[in-house]
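Shown here: the complex without one of its protein chains, the others still in place.
What follows is chain A.
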Amino acid sequence: MAPSGEHRHYWRTNLRYLAILLTIWFAVSFGCGILFVDQLNHYRIGGAKLGFWFAQQGSIYVFVVLIFVYVYLMNRLDARYGVGE
């Protein structure tokens, strides 16, 4: 079964969403929390250094939001291509 044009489009869009969301995933955890933690520590959020906060709190909040955004995007995409259940 060769994928139909419709399905190929659906899959491409899915991959694009993944690329965007995973870039954010990488940026908040490995970026803000690890690689650039020292630079961000010059700024503060409440009583904490920003880099430290990203490593121990902020990245986790973003992770949760990312999954719910993904669910929203994919449900919309499923509906658009009529591949939902």
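FYI, contacts are C-beta pairs under 8 Å (C-beta built on N, C-alpha and C of every residue); 3 or more make two chains touch, one makes a residue touch a chain; residues count from 1.
Note that in this section contacts and distances are computed from a predicted model.
Only one of "Membrane protein", "Cation/acetate symporter", "ABC transporter ATP-binding protein" or "Hydrogenase" fits the UniProt record of the hidden chain, and that name is "Cation/acetate symporter". Contacts to the hidden chain, counted on chain A, fall at residues 1, 3, 7, 10-11, 14, 18, 21-22, 25, 29-30, 33-35, 37, 41, 45-49, 52-53, 55-57, 59-61, 63-64, 66-68, 70-71, 74-75, 78, 82-85.
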